[in-house]
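Handing you a structure now.
Apart from one protein chain that is not included, each protein chain of the complex appears where it belongs.
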Amino acid sequence: MRSIAGIAFASFALANSCAFAADEPFPTKPVTLTVNYGAGGGSDAIARALGRALEKPLKQPVTIENVAGGAGTRGVTAVVTAVADGYQIGVATNSPMTIAVHSVKGLSWGDPGTYDILGGIGIVYNALCIQADSPLQKLDDVVNYARQNPGKLKVASIAGGINHYTWDAFAKKANINIRFVPYSGDADGVASFLGKNTELVALTWPGLKAQVEVGKARPLAVFGPERMATNPNVPTFKELGYDVVTTSDYVVYAPKGIPEARRSVLIEAIKQAVSDPDFRLVLVAQNIQVKFTDGEEMTRQFTEVFRGTAPSAQAGK
Amino acid sequence: MVDATATDVDVPAAAKGSRLTSLILTAAGLGYLYQSMQLPMGDPLGTGVGAIPALIAVCWVAFGIYVTIRNRPVAAELGPWPRGTAALRVGYSLLLCIAFVVTLPFLGIFLTTAAFLLLMARLADATWKNACVVAVTTPIAFWVVFALGLKVSLPYGSLFTTMFGG
Partner (left out) sequence: MDLLAQMLGGFAVALQPVNIGAALLGALVGTATGVLPGLGVLGAMAILMPITVHFSAVTGLIMLAGIYYGAMYGGSTTAILLRIPGEGGSIVTTIDGYEFARKGRAGAALMICAVGSFIAGTISIIGLSLFTTVLADVALRFSSPEFCLLALLGGLTLVRITGNDPARNMLMLLIGMALATIGVDAVGGDTRFTFDTNTLALGFDLVPITLGLYGLSELFHVVASNNGFPRADRVRLRDMIPTRVEWSRAWPAIVRGSGIGFLIGLLPGPGSLTATFASYGVEKAIARKYRDEFGRGAVEGFAGPEAANNAVATSALVPVLALGIPFTPNVALMLGALIVQGIQPGPLLLSQHPDVVWGLLASMYIGNIALLALNLPLVGIWVRLLRVPQYALIGFIFAISFIGVYTMRSSYWDLCVLVGFGAVGAILRQIGFDLAPLVLGIVIGPIFEKSLRETLFLSGGDLSIFVTRPISGTLSALCVVAVLGPAIIAMVRRNAIRAKHA
């Protein structure tokens, strides 16, 4: 304990000595990175990889804190309500911030303007696949068949999240009735699809890629803004005439009101972390596209989905 | 000393408190049933968030009523209820547990654990010297294992953070 006090004192002295300089040293103690899911999931793996990558530019240890629960909103609350001194940041996907935020009650935060997104670090596309042996070849075949046989086709997916929101938007645009069968995770959804319980599956691309490669699932289209670099032959919904573009994004965020100097130190560190080869390895292996997107752009995208889901989340009640 | 508890096990427990407990559990089931009826049952029927809880609640209340009315005396695995000093000791240790949870956010992991261990050790008839040794060494061991070894973030408490964290 003495050593902690010692370090604290030394850093305090150091901070004082440079207090007159415009760039006060930051950070001078460990930074806490909160992940809004429990230890052992995909988000946790990304948070731990990010923490390691952030340690290099920040030159301070980064402690990982798992604050799970409340459909991912509890971790966000922990970050957003913390002291805005830059020592508490978080990593999350857009699902708790743009979708669960509507159904979980009593949150102290709301639309993306109530917290500070420092930047996006990775993008996941959502995709639609069909049984490999299905006679329906293209997306248009599926749409036509579904129009002639309403309620006959079934699609395995996940309820309440970005997948559900995306599917509803597509079904509305295409004016089709396909039975939406919700599962509680990628693994369950894929397993049910492989067991031939449903004809279609609409999940994130990382969850489907392996099955596509062995020829058990055939990709029809992705909901991304452009075709995937790894699978350029899979079209986007947008180019097929259904203007539905959604992605799942991993962002780093903080409570609102961090001093500007510290904020730019953090953003610079995140940029460096995103180009860190060890970090890229973890995300690429999960089929996540690693890319730094600046905070303003992410805030804009989040606000759009936040607004889009608000009425539909209410209508579902 | 070694086999003192062995004989207690076979003591047939009186059904004391059994009917009251069953009644309380049944009442709780009714409350749960009422709450679940407020939730949507879903379309198709059964797919809503309230459907399965309602099903569970109906069975809960049914079994609760059956168990309450029948009230069959069952041999408990433990002996009779603790009385006198034994009851006091249990109450005291439960109170210590509650105090641990309540003071943890403020005093933090080290002070709370130390105080808890000191009082628990005294309850278990340790000398003051031994109790102090346990109360001082264990929190340090926890810190080494959890904070240093496993790099887990521990609750240091608001007192500690205001003093050292800044």
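In this document, chain identifiers A and B correspond to the written order of the chains, with residue numbering beginning at 1 in each.
Note that a residue touches a chain if its C-beta (ideal position, glycine included) is under 8 Å from a C-beta of that chain, and two chains touch if they have at least 3 such contacts.
Just so you know, these numbers come straight off a predicted model, no measurement behind them.
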Left-out chain, listing which of the shown chains it touches: A, B
Option touching the unshown chain, where A:V190, A:L203 or A:A221 are the choices: A:V190
Residue numbers in subunit A that touch the chain omitted from display: 38-42, 44-45, 48-49, 52, 65-71, 74, 77-78, 99-100, 103-107, 151, 154, 159-161, 179-184, 187-188, 190-192, 194-195, 197-198, 209-211, 213-214, 216, 278, 281-282, 284-286, 316
Positions on subunit B contacted by the hidden chain, ascending: 1-2, 4-6, 8-9, 13, 15-18, 21-22, 25, 28-29, 32, 35-36, 39, 42-47, 49-53, 56-57, 59-60, 63-64, 66-67, 70, 72, 74-78, 81-82, 86-87, 89-90, 93-94, 97-98, 100-101, 104-105, 109, 113, 116-117, 120-126, 130-131, 134, 138, 142, 146, 150-155
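Everything that follows uses one rule, which is that only the chains that are shown with their structure count from here on.
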Chain centre separation (subunit A, subunit B; CA means) in Å: 37
Touching residues (chain side subunit A, partner subunit B) in the complex: 1, 4-5, 8, 12, 29, 32, 63-65, 317
Parts of subunit B lying in touch with subunit A, wherever the complex brings them together: 40, 110, 151, 153, 164-166
